[in-house]
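Following: one structure in structure tokens, then a few remarks.
Apart from one protein chain that is not included, each protein chain of the complex appears where it belongs.
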Amino acid sequence: MNKPGFLGRRLQGLQRRWQAIAGAEYDEKTAGLRPHLPPEDRPHVGELMRQSLDPRGGEILARSRAAALGRVYLTLNETGRSEFLRMLAQDFDLEAAAVKKALADLNAAKTSGARRKARQALVQATDPPRTTILTRFNALPQGVKFLVDLRADLLPLVKGDAVLASLDDDLKGLLASWFDVDFLQLRRISWNTASGALLEKFMAYEAVHPVESWEDLKNRLDHDRRYFAFFHPRMPDEPLIFLEVALVRGMAGNIQELLDPSAPVGDPRKADTAIFYSISNAQKGLAGISFGGFLIKRVVDELAQEFPGLRTFATLSPLPGFRKWLEGGLRKDEGLFRPAEIKQTRKWVAEEETNQWFGGVLRDALWREDKGIERAVKTALLRLAARYLTAESRSGGGALDPVAHFHLSNGATVERLNWEADVSEKGMKQSAGIMVNYLYNSRRIEENHEAYKGRGKVTTSPSLKNLLKG
Amino acid sequence: MNKPGFLGRRLQGLQRRWQAIAGAEYDEKTAGLRPHLPPEDRPHVGELMRQSLDPRGGEILARSRAAALGRVYLTLNETGRSEFLRMLAQDFDLEAAAVKKALADLNAAKTSGARRKARQALVQATDPPRTTILTRFNALPQGVKFLVDLRADLLPLVKGDAVLASLDDDLKGLLASWFDVDFLQLRRISWNTASGALLEKFMAYEAVHPVESWEDLKNRLDHDRRYFAFFHPRMPDEPLIFLEVALVRGMAGNIQELLDPSAPVGDPRKADTAIFYSISNAQKGLAGISFGGFLIKRVVDELAQEFPGLRTFATLSPLPGFRKWLEGGLRKDEGLFRPAEIKQTRKWVAEEETNQWFGGVLRDALWREDKGIERAVKTALLRLAARYLTAESRSGGGALDPVAHFHLSNGATVERLNWEADVSEKGMKQSAGIMVNYLYNSRRIEENHEAYKGRGKVTTSPSLKNLLKG
Amino acid sequence: MNKPGFLGRRLQGLQRRWQAIAGAEYDEKTAGLRPHLPPEDRPHVGELMRQSLDPRGGEILARSRAAALGRVYLTLNETGRSEFLRMLAQDFDLEAAAVKKALADLNAAKTSGARRKARQALVQATDPPRTTILTRFNALPQGVKFLVDLRADLLPLVKGDAVLASLDDDLKGLLASWFDVDFLQLRRISWNTASGALLEKFMAYEAVHPVESWEDLKNRLDHDRRYFAFFHPRMPDEPLIFLEVALVRGMAGNIQELLDPSAPVGDPRKADTAIFYSISNAQKGLAGISFGGFLIKRVVDELAQEFPGLRTFATLSPLPGFRKWLEGGLRKDEGLFRPAEIKQTRKWVAEEETNQWFGGVLRDALWREDKGIERAVKTALLRLAARYLTAESRSGGGALDPVAHFHLSNGATVERLNWEADVSEKGMKQSAGIMVNYLYNSRRIEENHEAYKGRGKVTTSPSLKNLLKG
Partner (left out) sequence: MNKPGFLGRRLQGLQRRWQAIAGAEYDEKTAGLRPHLPPEDRPHVGELMRQSLDPRGGEILARSRAAALGRVYLTLNETGRSEFLRMLAQDFDLEAAAVKKALADLNAAKTSGARRKARQALVQATDPPRTTILTRFNALPQGVKFLVDLRADLLPLVKGDAVLASLDDDLKGLLASWFDVDFLQLRRISWNTASGALLEKFMAYEAVHPVESWEDLKNRLDHDRRYFAFFHPRMPDEPLIFLEVALVRGMAGNIQELLDPSAPVGDPRKADTAIFYSISNAQKGLAGISFGGFLIKRVVDELAQEFPGLRTFATLSPLPGFRKWLEGGLRKDEGLFRPAEIKQTRKWVAEEETNQWFGGVLRDALWREDKGIERAVKTALLRLAARYLTAESRSGGGALDPVAHFHLSNGATVERLNWEADVSEKGMKQSAGIMVNYLYNSRRIEENHEAYKGRGKVTTSPSLKNLLKG
């Protein structure tokens, strides 16, 4: 027997359980469907979809049929899944005519009883049949994970395809209800309690500072570190989002120092600052359903309780779009630099070629080898980074930088920029080695949030203001 | 300090946690509201409701405000709660005008993108603001239980009040989604693992055969008994519904024997029959959201796996409406009896007074003291019980007896009637001491269900057919 | 099948597991032995004992044979068990000759190597074969509980029987090693977590203030109460000893008030005093292996950590031998009373009949009905109680009162006597309604212990000293 991949093994599991749930008969009905779901096979699948809705035999059996349908989905390849989703999207949407009739009944209703009935009919008319089918996939073992993964399949197909996008509207709505943030469980992850399988997932899902080895992961779970994740009760082995924290003295300004496994372990009871240095979403299928802000707040609460000595809660974050933005400006020859800054570069380049020279400096990170160049460009780069974070905005409003947008939406302040803070390849390439501390001050969060959401105002510390002034 | 009741203690718990969540400031805002919520206090509560919807400060803070609002609700008395619910019902419903506009936009949409957008707006227009408020109560510790209890408060007010009934439509919809049956956890309850607090709840919630003492409960959890319950992950200490099973040899036909604590304990591995002798809903606030059929199916699966020797799965159930129905017929002087049956009673009564005489026999259960009377009436009573179960129907269709309706909807068969099967006061009063076995035959369930749902056909065993023929 | 009693059901369990351990063959060998173990059956049992020692087939099989032997023991009645224990005691003791030889070898040893060898032989020669057999009973499922129960069988037979007493010396030594106090687990017992089966045991084992109902037990586990027990890892469902605590304001002086289920529940965070009002051993077979002092110290630690506001740790204890001692003195016409006390009783009795009158007052607790009598006798009774606790000693030294001896050995102080503190039947009969607070002051424990152990000095509070002076 060949060693089956992850999916294969899950299928075996599903198959076993499925047979227990619904008997072998549904297996027979779905046998023979081909992975790419060619046109000849589609009527059969459509029939299975209808049967998943059908109240015949009661809801228990309808759920069994939905589980069988879900099992079919798992056997499909990319092409087949795309077809499957399209069928679900096209053939099981709400019907505008039914909505219209319900609305007319509501308007015509004479008695409060009739009004109630018509109103409820209206609500139901806008609940499309495909949502019922999606809901019933919950009958699969790991049914919630199935839906999350199905959405992960769906999302790449949505762009430019309004029919599938509309299916995603419904699926996202269903998941947003089931993943209501107050259903989520906060768990502290530790080397002494987390299983090998779970630790492996954290390694795979880390999105900010890749985990290089088991040693690296172990170091992130050490005595002076904290690691928290949200879980859903029906997906106990799958983290949804996780946050890594270092407990230190003073505001940390360098990620390599934080992640250095040979660095001395601090005494967390003496720490005055909690640094959130990485936050990663683990489930692609939950994109757009936001837990990050809640996770940070919950973790702040937990830490404040465990370590009463903590005074400061802040991040150490990348500026992932900084260099891209900066190089765009340089290419377009925008007037990015101030005269004083240009003057400092005279030693190496003529004024009119400042932008071009800067491009070369950035590309090769020349300041890292030449103290003179560093003196000449550091101020300008930090100022530009500050401007990038605070003054540049995306088309729909809000900060251009996605990380900035996330923390500012949560009510954080742009507190401090750190030079030579992330000299990893990724850090240099995206952020020119600069990192930023966003400060979470619980007494200012509401006000900051309002200022940002309402007026697009980015709250900054005096040091940032000084940087911006130059 | 006075010993607070259950609610009072919960309030203390809520208060503590709440302060952790949202700070003391909300406390101040809600202080001073009076339990009966007089008119002067209502604008304040309305304002809190609006703030629970308000995105100001972000969703985290909106949820904190909703939790504060929930805390207010818990301080209200019956009058105050009724007012609170009415405000929620009247002031935060969907707006028909918005639905109308969205529908018009949908019909007018020219591009698929516009259609998608309009359709999604339509869906959102039918999602009333009060549902958002209700959802955010989840931010309370025990938030799900809060909503279930809130619905338990609401349900008695709904009758004849279409506005509150409509609020209940929304709340029921929300709970139906959150209590999707595949989220529920099946737990076996045992004397060795269940806590005192949990056992106490089972005693309180038992609805069919009241638990008379801790000894009685212990007996129901003995070696040859099984006790299963469904739980929701967010209400781990609160059973939703539970099922009591006796593992016996042959079909059990007498409830007192089953519940006799002095009866010998059987060897469950030698049992061939599982008798479901009690099923009780534990949460009034989940009325109308049906788990019973799923629970029975899951338990059948569990038992079949643990005890491969089980051949028969059946209930031992009361006929709760039998005597009421029968006495109605006697009073109306309907021709309930067959000539042969009437003839047998001649010894005691003239033919024209048979009905009246029967009423007296029923009232005083005379057959229990006189073998002659028993011989004369037993056949007639069993036949009438069979007719009551199988031929009498409620106005909306379906069996007149609610227990029969439940099991027939699940696809069970009316298998056997048992004479002198429940001689408790309740058993005599409701069912004239008769009990019925409903048989769950997994190969017939779908067919039975269809026959019952589609054509109102009640499936019966040959013995029942014989009874009906007389 | 008859409902087997507790032992019978345990036997079934043992039998099943045993067959898994050692195969059915040993069953055959032990079948047919009669419960009273008549002389004809004893050689067979002796052979089984020898086989449990026998290294033939390796230790695994020897342990299987020992388990079979243990199973035989469980089938015996009282007579049979007594015989069994006697065989174990007589035929498997150490051999003095072997000890003598080993000692001679040790004295004759010329090299350090030879000395080591001879010394080890000496140690082994004093380790009797019966200890090996007892140890191997651990192969039974619940093997540790088996040994504890076996000792509970043995203890009543030991008095006046030096052979069995010597067997008990060995068994007690083995249990003392296995029940080393640092192996024990302290668990807080609560209504929300303890199982029905466990709670039932606490009700059965309570030795000081009998639990009257489940309500009573629940009350002892309430918010302002704590309930702790020691467990052994191999007996997770069997408490060894347990301690009941009330968290109150001020020193409690009345047990009925403490146990009143209708009393208001206090806020434990506001308590300044922890009252240990009951401590009970749960395993007869562990008599003489003392855990009580450790339990109190561990609980003091736990409570001090959970409730930093606690200032005082004290008991509320009976004087179980007070009335017996007092009545003995009255009967012997000892001069128990002081002139001033005698004078106060003149109203009712002549001086020479004071003792006799006092006997009647005690017998009928006359002071409870007549305030005048109460005034006349209260001072005398409290003074005599103080004398009983502090000045009367048992033959081997130490306080006459067993409870006093226990707490004084732990380093406690006799702090306060309480009048009308336990008016239950038992309280009146044993202690004339008086109770005493022993104070645990962590800074004085070592000193008190030394004074008591070394010089028999009982440490008392000033109030006690005043009482004693009269």
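Order as written gives the chain letters A, B and C; numbering starts at 1 within each chain.
Just so we're on the same page, a residue touches a chain if its C-beta (ideal position, glycine included) is under 8 Å from a C-beta of that chain, and two chains touch if they have at least 3 such contacts.
What you see is a predicted model; the values in this text were computed from it and never measured.
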| item | value |
| --- | --- |
| Displayed partners of the chain not shown (whole complex) | A, C |
| Contacting the left-out chain in the complete assembly, out of C:G32, C:P233 or C:P308 | C:P233 |
| Residue, one of C:H36, C:R119, C:H223 or C:K284, that touches the chain absent here | C:R119 |
| Sole residue of A:L106, A:L134 or A:A194 that reaches the chain not shown, by the stated touch rule | A:A194 |
| Where the unshown chain meets chain C, residue by residue | 20, 55-61, 63, 93-94, 96, 99-100, 103, 106-107, 111-113, 115-116, 119-120, 122-123, 126, 135, 138-139, 143, 162-163, 165-166, 169-170, 173, 177-178, 180-183, 233-234, 293-294, 297, 301, 409-411, 445-446, 449-450, 453 |
| Touch residues of chain A, complete complex, unshown partner | 1-4, 9, 191-197, 199-200, 214, 217-218, 221, 223, 237, 262-267 |
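Note that only the chains that are shown with their structure count from here on.
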| item | value |
| --- | --- |
| Chain C and chain B - chains in contact with each | none |
| Innermost chain, where centres are averages of C-alpha coordinates | B |
| Computed distance of Cα centres, chain C from chain B, in Å | 50 |
| Chain A-chain B separation of Cα centroids, rounded to whole Å | 40 |
| Centroid spacing, where centroids are CA-atom means, of chain A and chain C in whole angstrom | 60 |
| Contacts with 2+ other chains: residues of chain A | none |
